[in-house]
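Only one protein chain is missing from this complex, and each of the others stays in its spot.
Chain nomenclature is as follows: A and B, assigned in order of appearance, with residue numbering initiated at 1 for each chain independently.
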Amino acid sequence: VLQTDGIHCHALETERSSCFSVGQKFQLDDVIEAQQFDRDILSAIFEVARDMENIKKTSPDSKLLKGYLMATLFYEPSTRTRLSFESAMRRLGGEVLTTENAREFSSAAKGETLEDTIRTVEGYSDIIVMRHFESGAARRAAATAGIPIINAGDGPGQHPTQALLDVYTIEREIGKLDGIKVGLVGDLANGRTVRSLAYLLAKYKDVKIYFVSPDVVKMKDDIKDYLISMGVDWEESADLVEVASKCDVVYQTRIQKERFGERIDLYEKARGKYIVNQDILNVMPRHAVVLHPLPRLDEITVDVDADPRAAYFRQAKYGLYIRMALLKLLLVGW
Amino acid sequence: VLQTDGIHCHALETERSSCFSVGQKFQLDDVIEAQQFDRDILSAIFEVARDMENIKKTSPDSKLLKGYLMATLFYEPSTRTRLSFESAMRRLGGEVLTTENAREFSSAAKGETLEDTIRTVEGYSDIIVMRHFESGAARRAAATAGIPIINAGDGPGQHPTQALLDVYTIEREIGKLDGIKVGLVGDLANGRTVRSLAYLLAKYKDVKIYFVSPDVVKMKDDIKDYLISMGVDWEESADLVEVASKCDVVYQTRIQKERFGERIDLYEKARGKYIVNQDILNVMPRHAVVLHPLPRLDEITVDVDADPRAAYFRQAKYGLYIRMALLKLLLVGW
Partner (left out) sequence: VLQTDGIHCHALETERSSCFSVGQKFQLDDVIEAQQFDRDILSAIFEVARDMENIKKTSPDSKLLKGYLMATLFYEPSTRTRLSFESAMRRLGGEVLTTENAREFSSAAKGETLEDTIRTVEGYSDIIVMRHFESGAARRAAATAGIPIINAGDGPGQHPTQALLDVYTIEREIGKLDGIKVGLVGDLANGRTVRSLAYLLAKYKDVKIYFVSPDVVKMKDDIKDYLISMGVDWEESADLVEVASKCDVVYQTRIQKERFGERIDLYEKARGKYIVNQDILNVMPRHAVVLHPLPRLDEITVDVDADPRAAYFRQAKYGLYIRMALLKLLLVGW
C-alpha cells in the first residue's frame, strides 16, 4: 500500500491559482491508488467536487460529459460502488456500459487475460471503472489501456475513490483538515479504507490519530511507521468513550466476518467490543461527526442515525460528488 | 392484503376537473399497494396513461423526465417487469440505474438492512423501483426514503402496478368498468394479481365476478368477504365454458408449480383442469377478451393467440403506459 512508483504522480508544486486553470489537462491519467494524490491535487479535486454539488438537472454542466461512454467492468459485484459511479456519469450527461459480474461471465471464464479484455473494452468506451478481486489489477489495466482507468477496488489492494471521499467528507463536515483529531475504530488490520485514510491524513498538519480496535485486528506496523516518518501523532487506545470525547471524527468500520474463517468465536468477541451508540454520542463534541464506509451491521446502533452528527449517509452522497469530479477531470480536464 | 393504513391514501373526493390540474403534485408519494387507489385516482391515472400511448420519439413529452434518474433495485430477478419500467423511463427521456439481482450481490449479502441500502441508493437517484422477496419490504423502503418508491412486487405481498395495468387493460379493451362480468380462472389462492384485481374491481358498479379454479387453489375467504361487504356479486363455478359464454373478460392465470412442493400429482391435476382454447373462444362473446399476467405455460393454447380477443400481449403493452404514467406523476405531478 505504501509504495509509490512515481508513474502516476506529477502533482505540481507551484501555487494553486496558477496551476489548475480551466480546460487544462488533469495531471493524472488514471486513478489507481491513494498514493497518487498530494495535498494540492486533493484540494483541487475537492474544489471541483464542490462545484458538482451545485449541478442541477437544468444546469449546462449536467451535459458536461455528453457523448462520453463509461464502462463499469466489475469482476466482483459491488452494487453500491457501481451505482455511485453510474449515477455520477449520468448526472453529467454521460452514458454507461455495465458489467456487473465479469468474473464468472464470458471471456474471463474462458481464460482471457485482463490485458486482452481491457484492449477490447477500451475500443467500446472512453473510460473504464474497474473492480477486481486481485490486488494490482487496476495498475495492470492502466498499463495496457489508452483510455483512463479508475480503480473501484482491487481485492485487498486499493480503493482510492473511497479514500478521497472520506477525506472530502471530513473537510465538508468539519471545515478543515489541518489540526483535526480522528478516531479510527473497528477492523484496522484488514480495512483498506482506514489504512488509506490514515495515509492521506498524514499529508495534513497537526493531525492526531487514535486507533481503537480489538486486539486481533489492530492497525499494522507499516502504517504506524509511516505516520511516525511523517511526524503524525498517533496512539492506540482501548477506551472508545474517552477517544470519542476528544475527536472531531469517529470513523467506525465493520468487523469483517470473512476474515475470521472458522473462528466465529473470535469474530463475535471482536464484533461486539466497540459499538458507536448513544453513550458515545453523549460524550462527543457537538461539532464532531461519525463516519462509516458502509455497509454497516450493528457497530453503529440505528438510534444514532437520527443525530445530526451521524454523517455516514451524507458521506455516501459526497462519494457521488467526488466521482463526478474525477470523471470530469479525467475526461475533459480542469 | 386488505388492510389499509391511511398513510398513502389522500385521494380527493371532490370533482375530477378541479382536483387534478396540470403541474399539481400527485396525491401519492409512493406506489406500494392496490389499496391506495380509489376510483377517482384510478380514473385520472388512466387518463395520463392514455396520453402516454400517444408519445412519439419526436414528441416534446418524450423529454418529460429528462435529467431524472430511476434506480431499479431488484432483490429477485424479474426481467419482464424490470424491462417494462426501464422502457417506460427511457420513453420519457429519463435515465436508469439497474440492479438485476441485488439479493445475492454485495451489501445485502454482507447483512446490510434494507433501510440502509435505501438511504444510500436514494442519494444516487430520483425514484426507486423495488422488487423484493419479502412481503412489506416496499412499505419499509417508503417509510425510510425521501424519494418516491414504486413497489414492483414484494414477495407474496403486493404488485400494484400489475393490478393497475389489469384494470386499465379492461377499460381500454371493453370500454368501461361499471357493469362488467369478469371470470377469474386458475390459481386464485396464490395469485396476487387476481386478488388485487378483485379488490380493485369492487370499486366499480354492478360488477359480477366468477371464480373458476381447481379445488386446491380456490379464492380465499378474505377476498370473498370483502366483495360481499362492498356489495359485489360473485359466484364460484366449475364450468369454464359456461362462464366464458357470459363474461366480458376471461382472466386466466398460471398454476404455480412452486406452490405445490413435492405434490407434483396435485399440480399436474390442477394445471390441466381449466384451459383457454378454441372451445372457450367459440363460446365467448365477440367483444370479450382473454387476459393473462404472463408468463403463460399451456393454460392458454397458442392457437388462441391469433384471435383478436387474445389481449394478453396488448395487456403487457398497456403496462408500459401505466408505468410511464406513474413515473410522470410521481416525479413531476399531474
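The working rule: contacts are C-beta pairs under 8 Å (C-beta built on N, C-alpha and C of every residue); 3 or more make two chains touch, one makes a residue touch a chain.
This structure is a prediction, so every number in the text was calculated from the model and none was measured.
Student: Considering the complete complex, identify which of B:146, B:295 or B:308 is in touch with the unshown chain.
Tutor: Answering carefully, the residue with contact to the hidden chain is B:295.
Student: In the whole complex, what residues of chain B lie against the chain that is missing from view?
Tutor: 57-58, 62, 77-80, 83-84, 86-87, 90-91, 98, 100-101, 254, 294-297, 302, 313, 316-317, 320
Student: To test your reading of the contact rule: which positions on chain A touch the chain that is missing from view?
Tutor: Its contact residues with the unshown chain are 66-69, 71, 95, 97-100, 102, 105-107, 110-113, 115-117, 119-121, 123-125.
In this section, only the chains that are shown with their structure count from here on.
Student: How far is the middle of chain A from the middle of chain B, if each middle is the mean of its Cα atoms, in Å?
Tutor: That pair's centroid distance is 41 Å.
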